[in-house]
Structure formats: C-alpha cells, structure tokens
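Presenting chain A:
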Amino acid sequence: MSEYRDADQETAWRSDISAGLARRRARENRFRLAGRSAVVFATLMLAALLASLFLLASSAFVRHELTLETRLSALATTDGSSPIADFTAAVRGDITDALPDIGDSLDAARDLSLMVPRLAIVAEAERQAAVLKTRGRAAPVTIPISDDIDLYLKGRSSAEFVREANAFVLTPSFAGAATLRVPPSGAGLLDRARAETEDGVLTSETPSLLFETDQGVWKGTAVSENNLMIEPLLGGLVGAPDTLVVSGRLRLLWTPETERVFSDRQAAMARWLQEDGLIRQGLNLRFFTGTDSTYPELAGILAALVGSLLTMVVTASLAVPIGIMAAVYLEEFARDGRLTRFIELNINNLAAVPSIIFGLLGVAVLLNLADLPRSAPLVGGLVLALLTLPTIIISARAALRTVPMDHRNAALAIGATRVQVVADHVLPLAMPGILTGSIIGLARALGETAPLLLIGMVAFVVEVPSGIRDEATTLPVLIFNWSKGAERAWEPLTAAAVVVLLALLLAINAFAVYLRNRLEQR
Partner candidate 1 sequence: MDKEQTGVEWISGVIQSLGEMPFGWLSFVLLSGMGIAAFTTARIRAFELSAAAKRPLRAHPNTHAVFALLACLLPIVAALLVLSFVDGPIERRALVAELPARLSELPMVDLDRYLDGLDRASVSGPGQQVDVFDRAATDRLLELRGEVRAFGYLFALLAGAAGIFFALRIQTVDAPVRRYVERGVEIILQASAGLAVLVTLGILASLLVESFRFFSTVSPISFLFGLEWNAQSGRSFGAVPLFFGTLVVAVVAMCLAIPVGLFSAIYLSEYARPSTRRLIKPALEVLAGIPTVVYGFFAIVFMAPLVQWAATAINALPFIPDNFLAAQPSSALAAGLVLGIMTIPYISSLVDDVLTAVPQEYRQAGYALGSTQSELIRNILFPVALPGISAAILLAVSRAVGETMIVVMAAGQRPHITADVTSDMTTVTAQIVSLLTADTAFDSATTLSAFALGAALFATTLFFNQAALSVVRRMDLRHV
Partner candidate 2 sequence: MTEHIVSAYTDELEALSADILRMGGLAEAMTGDACEATVKSDDTLATMVVARDADVDALEADIERRIIEIIARRQPLARDLREVLSALKIANELERVGDLAKNIAKRAGVLEGFARRDVLKGIDRMGRAVTAQLSGVLDAFRNRDPARATKFWISDEDVDQLYNSYFREVLTYMIEDPRTIGDCAHILFMAKNLERIGDHATNIAEMIYFSVTGDYLSADDRPKADELPSPMDEGTPL
C-alpha cells in the first residue's frame, strides 16, 4: 500500500487497474446485454400474446346478418299455435325469393337451411314478437347467418381470388352446362387452379372456380389453358342457344370443398345475397347481450359476465373485510406468540397453495358437506374468497407495515388506545395500499378458472343468473369452454371473450391505480 504511495509505484498501481479495466468493461457490457435481451424477450412475448389475441378477436366483434323485409303477416296473423314455424318458413321463402333459382335438389335445400340456422330464426321470431307486443309494429328482421358462412365472408375460411371482366365468351353445351372462354385478364386465375388439378379436372378435392353473372352462378368442372367448363350452380341461362359475350366475375376458392365446412353453393348464395345487400356486416351485439349457445353465431357472454359479477360480489364482501381484519390483527394486535406464528405460517402457505386445491376444498366441504348448490356464484364466490383471503391478508399486512412505527408510537404516547391507533392513524395511511392490494387480489380471483371448474361452474348456462344461488358460469370458465369448441368460429369468439376479460381486468387495475393515487394525494 504505502509502496503504492511512492511516486513511481503509484503509476504502477494505476496501470494495474487500467490494464484490467478493458476486460472488466467488456464483461460489464455482456452482462448488460443479457439483461436487455431478457427484457426484450419478455416484452416480445407479451406483444405476441396480445397481438395474436387481438388479431383473432378483431373479427368476432362484427358479423354478417341477413336483413329481410319479411311479411309482418306471418307473425301478425298467427297467434298461439306455432308462429315460429310459420315465421321460419316465411324467412326461408324470402331468402329463396332473393336468390336465382336454386333448383329443388335436397342438397340445395340443406345448404340454404344451414346458412340460416333455425335457432337463429327462432330467436329472431321471439324478438319480433316481443317488439310487436310492446311497440305494436314489427322491427326489420335481422338474422345472424351461420358462423361458417360468416367466417367465409370475413375471408377467414379460405383464400379467394376474384377477377372481374366483361369479355367472357359463354358457349352453352348440354344440360345447362357451358364452356367459358376466359379473357386474358382472368387467365392467371385459370392457370393457378389448373396447377392444383390433375388433367384440369376440378373436383371437390381441388380449389373451386365459380363464375358469377347477373343471371346466376356457374361452377367450373374442368379447366384448360383459357377455357373453363362450367355447370350451373344457382340459376343459369334460360334457353340461350348461342354463344354470347357476358360480363361476369371469376372467383377462385382456394380451399377444396371437402376441406371446408361450407359448400360451393353456400358460397355462391352468400355472395349473391351480399351483392343484393341482404347480407350486411353489422356490430355483433349478440356477443354482449346473448348467453351461451351451441351455435357460435348465437353465443354471447352476458350470462358469464353476470355470473362473474355475482361471484365477485360474494368474494369481495367476504374476503376484503375479513382479510383486512385479519391483517390488522396480525400486524397491530397479535403478540409474538406461538399462536400468531402458527397463523402466519398458515397464511403464508395458503397464499402459495395451488388454486385447484381450493377447488377440491369447495367440492369436499361446500358441496358435499354443507350441501350448497352446485354451479352457484355463492359457492364459487366462497371458494374464491378463501383463495384470495391470504393474498389480501399478505398485501394488507405489507401495506400496514409501511406505516412507520413512529406514527404508532406517537399516537400511543399521546394516550391513544390500540383501536384508536389503528383506526385513526394506521388504517388511513395504509388504506391506499390495502385497497390496491385487495382490488388486485380480486382481479386475480376474477381471472381464476380451475377451482370453479371443479365446483361445477363449467355448466352450460343459458339463463342469465339472477341470484347467488342460481346456476351460473364465469367469464374465464366460458373462455375455457369455448376454447374447446370444435367449430372454427369459436376461436375468434373465444379470443373476443378473452379481450373482454382482459379489458375488464385492465379497467379494474387502472381503477386500483387511480384509487391509490387519489388516496395517497390526500
């Protein structure tokens, strides 16, 4: 040391340190880089999660609806017996009328009826009846179309390529079939389709080519370099003997018919109706006002939302006061004894017990022992209350602990009782923290799923629950259920439900932050 203090040694000492400095700086940079990459990765994952969910969900908030001027008479005249059947028939009739001749094949009828599910018409009929009853006149009829068609129209089912031209040369052959000479502008589409076929034969295993004119829709059966063999799908030419030049639209549906859930005819019908303005895109209000359904196009989240709300009311009204009181006891009153330590141990353990264990507790104690109703918000709320209780206690204790001892001492020294100390000084100061902790704990409970599955809240609930003993489900459970749905339309719907859930949580958390800032300002 003192040797370093000598003048010449001092330079040696400095150079010692300087020599190592480059190496140390390099290590420093590597370390910092690792940290930065970790943060970037975590943020990327968050972005991926949110992006995939929002992309998926974006299509679920709008949907295609059929708007009809269906005869009011169908409803007005029938009263009592079976108005719905009549209404259904009337609706179907209106649709058929709007389309070119669909023929009378069974396939066509089935395609048509599947496009507008009966249940949707029933629901609309009920609505119409209700409107009629209250307002005395009917509202315009809007019926959601089948989820598969909806997805198709949203362009989510199949890649689709469209060429419009006015120089198609149509040469009728036998039985309504014809040969279509495609102008050069559409040749690319033909080539693309031809590449997917063997010998240019279009089957249900290959992409489909549809040709649309204002007369009807044809379906391609075989394709050559710039000719397309077509046969009528909807309507067609009535007794046109000669070659004629028509304007029309060539549509290439990339996904083969067998690999999609809607037929070429349905596609043609949907496009026709869309062209006519009967199928329009509208806001998917039913998603918010409807209850669960086996049909994605009819399914809504209202019942689950209300279920979540009721469950939360039960949870909050139990967990928050009890949690705060327990925290106050442990922080402010309990002497450091064996009992206190035991209670603390219990709470700390409970906080980390997997939520599903609480589900088991619910099953064994609340359902089987206490004989409470299955699937009810009461039980769900109770289970979630037990689940959040330790979290709330711990966060409340943390908040209480941030109140400096000084404040307690000051109040005690002035002759305040313990209750006064807590009520007048500690709680007011800790309240922002306690409330924030409680709200965040409740938000977590709101997103909780597993224990609710076990106590039967997974049930299929169509009725909006009206009390805490009614059958109900919650939003997360609904998401879980929907995520298992086989039909593709569930996916965006599930994503939309997730978005709603996240928005709800975000709102709650934002409220918590706002509350804390508000209270802390005071």
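Throughout what follows, a contact is a pair of C-beta atoms (placed from the backbone, for glycine too) under 8 Å apart; a residue touches a chain by one contact, two chains touch by 3 or more; residues count from 1.
For anyone wondering why these and not others, all candidates are chains of the complex that A comes from, given by their letters.
For clarity, every value in this text was computed on a predicted model and none was experimentally measured.
*Asks:* Name the candidate, out of 1 or 2, that touches chain A somewhere in the complex.
*Replies:* Of all the numbered candidates, the touching one is 1.
*Asks:* Please output the residues of chain A touching candidate 1 within their complex, sorted ascending.
*Replies:* Within the complex, chain A touches candidate 1 at residues 17, 24-25, 27-28, 31-32, 34-39, 41-43, 45-46, 48-49, 52-53, 56, 321-323, 325-326, 328-330, 333-334, 342-343, 345-350, 352-361, 363-365, 368, 373, 386, 389-390, 393, 417-419, 440, 443-444, 446-450, 453-454, 458, 466-467, 469-470, 476-477, 479-480, 483, 491, 494-495, 498, 501-502, 505-506, 509.
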